[in-house]
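With one protein chain held back, the other chains of the complex are shown just where they sit.
When the chains are written out, they are named A, B and C in that same order, and each has its own residue count from 1.
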Amino acid sequence: MNVILEIKNLTRSIGSTKILKNISLSVQQGELISIIGRSGCGKTSLLRCINCLDAFDEGYLRVGEIVIERGRNCNHRNKNNNESYNVKAYHIRLKVGMLFQTLNLFPNRTVLENITIAPIIVKKEPKEKAIATALELLCKVGLKGFENRYPYQLSGGQSQRVAIARALALNPDIMLYDEPTSALDPELVGEVLNVMKDLDCEGMTQIVVTHAMNFAKTASDYVIYMEQGEIIEMDTPEKIFYNPSDKRTESYVRLFKE
Amino acid sequence: MNVILEIKNLTRSIGSTKILKNISLSVQQGELISIIGRSGCGKTSLLRCINCLDAFDEGYLRVGEIVIERGRNCNHRNKNNNESYNVKAYHIRLKVGMLFQTLNLFPNRTVLENITIAPIIVKKEPKEKAIATALELLCKVGLKGFENRYPYQLSGGQSQRVAIARALALNPDIMLYDEPTSALDPELVGEVLNVMKDLDCEGMTQIVVTHAMNFAKTASDYVIYMEQGEIIEMDTPEKIFYNPSDKRTESYVRLFKE
Amino acid sequence: MKNTIVLFICLHLIVCPIAFGQNEKTLRWAADAEGNAPYIFQDPRIPTEIIGFEVDIVRALSEIIGAKPVFVQNQWDGLIPGLYRGDYDIAINGLEITEDRKKEVNFSNPYYITYLQIVVLRGVDYIQSLSDLSGRKVGALKNSLAERILRAKEEINVVTYEGEVNAFVDMKNGRIEAALVDAPIALYYTATNPEFTMVGEPIGEISYGIALRKEDIRLLEKINRALDELKRSGKLRQILEEWNLWNNKMEVYLDDFSVSKSSPEKYRYFIQSVSKREHFAERIELYFKFMPVFLKAALITLGLSLLSMLLAILAGLILALMRLYGGKVLGFLSVLYIEIIRGTPLLIQLYLIFYALPAIGVKLSPFLAAILGLGFNYAAYEAEVYRSGFLSIPRGQFEAAISLGMTPFQAIWHIILPQTFRVVIPPMTNDFISLIKDSSLVSVITMIELTKVYNQIASAYYDYLGTGLITAGLYLLLGLPFIRLARHFEKRLAIETKPSK
Partner (left out) sequence: MKNTIVLFICLHLIVCPIAFGQNEKTLRWAADAEGNAPYIFQDPRIPTEIIGFEVDIVRALSEIIGAKPVFVQNQWDGLIPGLYRGDYDIAINGLEITEDRKKEVNFSNPYYITYLQIVVLRGVDYIQSLSDLSGRKVGALKNSLAERILRAKEEINVVTYEGEVNAFVDMKNGRIEAALVDAPIALYYTATNPEFTMVGEPIGEISYGIALRKEDIRLLEKINRALDELKRSGKLRQILEEWNLWNNKMEVYLDDFSVSKSSPEKYRYFIQSVSKREHFAERIELYFKFMPVFLKAALITLGLSLLSMLLAILAGLILALMRLYGGKVLGFLSVLYIEIIRGTPLLIQLYLIFYALPAIGVKLSPFLAAILGLGFNYAAYEAEVYRSGFLSIPRGQFEAAISLGMTPFQAIWHIILPQTFRVVIPPMTNDFISLIKDSSLVSVITMIELTKVYNQIASAYYDYLGTGLITAGLYLLLGLPFIRLARHFEKRLAIETKPSK
C-alpha cells in the first residue's frame, strides 16, 4: 500500500521541556487514525507539526513526496535552506487540512465566505462551484440555512461544524481533526462520524484527536496512544482497548472501562 | 427548602428569532442540575441570561433576594430604572460564577493571576489567602506546577481546567458551567466530576450544560431537556432517561441509548 | 523657524543655479495672484479668473510672439528663484526695475511708468504735498522707492509695512497720518474705499519691467521687440486706458500726446464690483461670491490631502509588511525609513523634494511634489499604525489561513488585513486630520491651497477676520465627512466582526 505520511524520530522542545519526543509514525493512504491520551500529552502539538505550523527541532517528516528533514546533522544545510523550508511547508499545507481545537473562524466573514474563501483563492475554483460545495457540506453537518450568519451569531457546536466544513471544502489528501466533536451533542457526533466514514470510503486519510473512546473504538483503523509527548502504542482498536501490549496503555484504558 | 434561583416566563429574542421562549425554572439551594439538548437549542443563552450578561426581553429572574423583572408591562418602569438594572445585574453576578464555553482566560496574566485577580479585587482578599486558595484549586484540577504559565502555554484541556478553577475561586453561591469537560479526557472528566460532587456536598448550587449523558445521568439531581429555546422537560435523571413524559425528550434520549 | 529658514537659504543656493530649457511654443509667465488691483488679481465677480492690466499685457505680448501664455502662480518673494528653477520663463508683477534686481535678472524695457502718490483719510486737509508731511508719521512699503524718498526727509517719521493694505488699516486706526504708495494702488484703493483720498502731485518715478533669466538673451530680444510693437500699434495705450492707468509719464515715454481713445471700462468694472458695501447683508453676499474660489481651494486641499493619505496608506502598508514579515534586511530598511522620516521636519522634506531633486534630474510639479512629500512623510506614521493593527489580530487567524493552503501573503492580504481595519481606522482618522492641517505647509513649494487662497482673498478685499473664519470653518468641515465616513465604517465593521463568543 501507499504510505502517504511518514514521521521518523520527530522531536520538538519549547525552552527546556520536550513536548514531543522521538515520534515515529507511518500512515497509509485512506486510513482513519485516532489519537488518544491525557490532556497535555502533546496531541495538538503533533498535529501542528504535521501541518508545519510549528517547526520541529529534529526528525524527518514526509507527506506525499515532500520531505522535510531537520536536526543536528542537517542543521547547517537547513539554515541556508530556510527559504526552501517555507516552500516545502507551504506545499505540505496544501495537501493537509486541519480542524483547530480553537476553531479560528474568520470573524469578519459569513459562514459561507469562511468556507469558500480558501477554495476560491487557493484552488482558483469558480465562485459558483465553491458555493455549491460549501452548501453541500453545510447540509451534511446540519447547518442548512446558516450560510449568511457571522461567526458571533453561532453557538459553540455550530461554530465547530462550520470549522469542519471549512477544512473539508478544500478536499485535502490528509485531514487532521483536533477534537472535532467536543462541543457536539451525541446526535451530532453521530452525524459528523458519518461524514468521516463517507470520506474514509472516498479514500481520504484522516487523523483524529479525540477524547470520545467510543468513537476511537468503532470508527478508526488504528489508534495511537500518547503519553508525555511520546507515542506509547499504535495498533488496531481491538488490540489497544482489549489487549494493549504496554502497561501504560493498559492502565489508561482500564480507567474508563470501569 | 430554599429556592435560590427562580425564573418565570423568560424570553429573549435576537432580531426576529426567539432564542429563549417562555423559560420557567426554579432551583433549590444545593442542587446540581444538568441541561442537555441539541447544539443550538439555547443552553448557553440561558446561562448568559442567568448571569445577566445578556438582558432578556420579558420575564422574571430572581437570584437570592435580587429580582429583575422586565417585559411589556414593566417596560416603562425599567427604562427609567436602567441604572438600577445595572446595579442589580452586578449584584447577581457577585453571587453567580460562570465557566464560559470559550473560556476567555486573560492572555496577559499567568495562570495564578487569572485565578487570584478577582478574589483580590472583588472580595478584597489578602493576596496570600487568594494564592493559597488558587494553588489548592489548581491541585484539585490536576494542574499543580502550572501557576506561572501564560494561557498560550497551555493545552486545550489545561486551559479549560484553569477556567474552572478561576470561576470556583470566588466560591459563588451558584455556579454555571458551560460544557466543563468538553476538552478533557475521560480520566480528567472523572476528576472534575469529583470536584463538583465535593462542591455539591458543601451545598453549592450548580447548573451544568453538558453533552456527556453519563455525567448527566449519574451526577445530577435534576436534568433539563431543552429544544429550540424551550424547556421541554425537567425531572430526575431516571425519569428523563428512562421514562420521559414528553415525546420529544423520548426521541432525543433514545438516540444514544441505541 | 529661523533655523529652517537658514537651511532653506543654504539649500536654495545649492539648487538654484540649474536652469531648464524653455518650451518655444508656450510662454510660461509667473505672478502672485495674492496681489493688489490693478496688477494681477482675482476677478471680483468670477473669482476663478485672474485679471489685471499686466494680464492683458502678457496676452497681447504672447499673441505677437506667437506663443500660448501659461500662467504660473508663485509667491511674490519667490518670483526670481522660480525663474531659475525653470518653472516659467518670465515674471511680471509690478517688478520695479532697480539696480539690485538687475544684478540677478534681465529686465525688458519698461511696460509701464508711474509715480508715487500720497494717500490720506478724507477730510485731512492739512496734508496737500510732500512738504506737509514734515513732523508726521507716514507709512510706506518696506524697501520701496516710497520709503527711500520719505527717509530722505529727516523730519518725517517713517513707518514701513509689508503690504500697502496694512498701512491703510493703520491709518484708519490713527497710527499714521498719510501713506506714500504706487499710484495704481492709490487710484484703485481710494476708488473702492471712499474714506481715503489721494492728495498732492505725482512724486518720483517708477518703471516696471518684465524679468527674465540672465541667459535667455534671445527671449529678451523677442519680448522687447514685441513690446515695441505693442507701443507702436497703440495696443499698450489701449490696455492702460481701459484700466484708467494712462498718465503723463507714459505720454512722454511713448511720445503720444493725443486725446484719449478708449474708455476706462475695466476700471469701472472693478470699482462697481468691489465698492465697499456697508451693510452686513451685502458683506454676506460678498462672501457668497468668494465661495466658489474658497471651495475650489478647499477642493485642492482636499484632493491633495486625499491623494497624500492614499499614498501614505499604501506606502505605510508596504513598510509595515516589510518590517513585520520582510526578514532582517527589509525590516531594517523599513525601521530606518520610519525613524528618519518621523525624526525630521516635514518642511525640510518638502523643500528637498521640490528644490533639491531637480539637481539630480527629477523635476516634479508642485502638486506631485506636495503629494509625494506629505504622503511619504505620513507613510512612516501609518506604517506604525498598521503594525499595531496587525499585532492586535490573534495569531490563530493567520494559522487558520495558511493551514487552508494560503501563502503567507494571501493570508495577510485576504484574512488579516481586513480585520485590522477596525483597529487602524481611529488612529488613521487622527492622522488624516493632522495631514489636512499640515497640507498648508505645501505653499512653500508654490502650491495654491486653502491657506494660500485665504491670504490672496484677504489681501485683495482687505478683510482678514471674515475670510479667516470662513477658512477656519472650511478646514474643520473638510475633515468632518471623513470622520463621519470613518465612523460609518467602524460601525459596519463592528457589526460584522463582533468577537465570536
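As a working rule, a residue touches a chain if its C-beta (ideal position, glycine included) is under 8 Å from a C-beta of that chain, and two chains touch if they have at least 3 such contacts.
The structure displayed is predicted, hence computed values, not measured ones.
Student: Residues on chain C that touch the omitted chain in the whole complex?
Tutor: Chain C touches the missing chain through residues 2-3, 6-7, 10, 143, 148, 151-152, 154, 158, 160, 339, 342-345, 381, 384-385, 387-389, 391-392, 394-396, 422-427, 429-431, 433-434, 437, 451, 454-455, 458, 464-465, 468, 471-472, 475-476, 479-480, 483, 490, 494, 498-499, 501.
Student: Touching the hidden chain in the full complex, which residues of chain B are there? Just list them.
Tutor: Those residues of chain B that touch the unshown chain are 51, 53, 86, 90, 93-94, 96-98, 100, 102, 104-108, 117-118, 121-123, 150-152, 154, 156, 159, 166-167, 170, 172.
Convention: only the chains that are shown with their structure count from here on.
Student: What is the chain whose Cα centre is as far as it gets from that of chain A?
Tutor: Chain C.
Student: Which integer distance in Å separates the CA centroid of chain B from that of chain C?
Tutor: Spacing between the chain centres: roughly 69 Å.
Student: If you average the CA atoms of chain A and of chain B, how many Å lie between those two points?
Tutor: Distance between chain centres, rounded to whole Å: 31 Å.
Student: Multi-chain contacts in chain A: which residues touch at least two other chains?
Tutor: In chain A, residues 102, 154, 156 touch at least two other chains, as defined above.
Student: Among the residues of chain C, pick out those that touch two or more other chains and give their numbers.
Tutor: In chain C, the residues touching two or more other chains are 500-501.
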